[in-house]
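As you look at this complex, bear in mind that one protein chain is not there, while each of the others sits in place.
Right after this comes chain A.
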Amino acid sequence: MTDDAVVRATGLGKDYGARTAVDGVDLEVAPGQVFGFLGPNGAGKSTTIGMLCTVIRPTRGRAEVAGHDVLRSPDEVRQNIGLLFQESTLDADLTAVENLRFQAELYGLPRRHARTRIDTMLDLVDLADRRDDPVRLFSGGMCRRLEIARGLLHTPKVLFLDEPTTGLDAQTRVAIWEHLHRMREEAGLTVFLTTHHLSEAENCDRIAIIDRGGVVAEGPPAALKAVVGTDLVTLRTGDDQAALRAVRTRFGLDGDVGAEGLRIRAANGAHLVPRLCAELTVPVHSVVVTEPTLDEVFLHHTGRTIREPGPRTAGPAVGSRS
């Protein structure tokens, strides 16, 4: 399986002056997978994708996409990848079909083939009836769909998506995912995406969690969640420190006090709640039980939740970086 990896990075790194943006990323993506690259803003996701797509020159390490080295044969890599950026990169002055034609010309698709291919792709993303409208008049979701069509126009082996659903409403987001899954099934496409939406990462076959320029965990979402394994019980009490002492002595469980209150890890959180309420002497204001999510996984590996940017130098609050 490792032999036919369609994306492979070994010790891939990028420095900007003295600052290290990406620090030795190792990755392998098998053909036909939806691979998610999960991390907070500024973790090095976009830089990594930029290096894999030959837009950013790596400082060290190697990367191969579709069997071609990104440094030695960038043109072959470019021929085999489609790319969707965080922001819309359509030409708003041109119509939908002109945008696709532009791409077809740029990629040197034979003209006769390009015409049918453009029709197919417009059909596939349900924009056939808007083909001659200027992109200026399109909604965010329509733009994204058109960009997917454009990214796949030259039949790439890998589609890279950098934060594909940022700024879209939930309904559109679901629709985009439906399109992506359909493309994958019909075209055997490999999808490589970055996201900081945990819900989106759950759509992936495998995910890699990146933080501060390095991959801290990698595997199928279910396996990553199993690593955390335990539920998280978050309590708000009259005196969190006293409650923590009580939890330690009476339940033999450990926890920590943070901004969100007292957090306790337990194999079965729901069972613990009634006993906690009965035995704690301090007043309990609220209890929340959370099953492991990718957010938990992220927290487990990085010591931060994905939403709180947090000071860059803050030590881990829970767990440790492995």
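One rule holds for everything that comes next: a residue touches a chain if its C-beta (ideal position, glycine included) is under 8 Å from a C-beta of that chain, and two chains touch if they have at least 3 such contacts; residues count from 1.
Heads up, the rule we're going with is that contacts and distances are computed from a predicted model.
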The complex's invisible chain, by UniProt name, from "SCO2521 family protein", "Transport permease protein", "Anti-sigma regulatory factor" or "Hydrogenase 2 maturation endopeptidase": "Transport permease protein"
From A:10, A:88, A:166 or A:234, residue that would touch the chain that is not displayed: A:88
Chain not shown: contacting residue from A:9, A:38, A:97 or A:124: A:124
Interface residues of chain A (partner: the chain not displayed): 16, 50, 53-57, 75-76, 78-79, 81, 83, 85-91, 93-94, 98, 101-103, 105-110, 113, 116-117, 119-121, 123-124, 152, 154-155, 183, 186-188
